[in-house]
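A single protein chain has been removed from this complex, and every other one stays in its place.
Our next item is subunit A:
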Amino acid sequence: MTNIIPAVSTTGLSKSYGDTVVLHPLTLDVPKGEVFGFLGHNGAGKTTTIRLLTTLLAPSSGTTRVAGHDVVSDPLKVRAAIGYLPENVRLYDRFTTRENLTFFARLSGVANPVDAVRETLDFLDIAPLADRRVGTFSKGMRQRVGLAQAILHAPQVLFLDEPTSGLDPMGVRQLREIIEKLHARGMTIFMNTHLLSEVARSCTSIGVLAHGKLVFHDSMQAVADKYDERSLEDLYVGVAARTPEVAA
């Protein structure tokens, strides 16, 4: 189910550092309510793209709208509408989960941070971690608290950068279940990942980035229809391999 205004819309979005082009002009629409899987090899430009979409980086060119707001001219409205979980999130080790989350809830302008934190902890089933220091947590527990800070203000669009990185199979499964629950709530999810199995199970559409260029973009349904005899891995390897590295 899609709405008229896309949750994420880029036209010619690019990023360069001096002569090095990290992201070639990217034109992409992600409709509201989608779980979009953004695939690509290491260094393809996925993290840069997420940082551009979350206003953490300024684009070199192009226009980008997230939740209907321009990332350059209206960054505060974009930030109010998004949640962001970076790869390898750490948080404040000396603070408890509740203290960490309350701080980020307040920064997000949540009217009642105490209730929002409690509800989020319950939603993610991590209430027992509330009063423990984050510094004592495993990678999986930390990742869940990181996800909690990203969703406690009920964002319209959630950006996840390699959310399964370093998680054990149980952690991956739990994360998938959370993504499904968030999707059921109508949240748009933009997820960078390497894990093709997770893309196949969780995503409703995918894009493949290779050497800073979008080389494939379609719905999972279309992928299943067009490439039913081939695995997602074959598709990914095929489109990525066809794209030679572009010299800057």
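Convention: contacts are C-beta pairs under 8 Å (C-beta built on N, C-alpha and C of every residue); 3 or more make two chains touch, one makes a residue touch a chain; residues count from 1.
The working rule: contacts and distances are computed from a predicted model.
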Candidate names "RNA polymerase sigma factor SigM", "Protein-methionine-sulfoxide reductase catalytic subunit MsrP", "Cyclodipeptide synthase" or "ABC transporter permease subunit"; UniProt protein name, chain not shown: "ABC transporter permease subunit"
Residue among A:64, A:108 or A:193 that touches the chain left out of view: A:108
Identified contact with the non-displayed chain, of A:47, A:120, A:143 or A:174: A:47
Residue of A:77, A:118, A:176 or A:201 touching the missing chain in the full complex: A:77
Given A:97, A:120, A:149 or A:164, the one touching the chain that is not displayed: A:149
Those residues of subunit A which, in the complete complex, touch the missing chain: 15, 17, 20, 22-23, 43-49, 51, 54-57, 76-77, 79-80, 82-84, 86, 88-95, 99, 103-104, 106-109, 149, 212
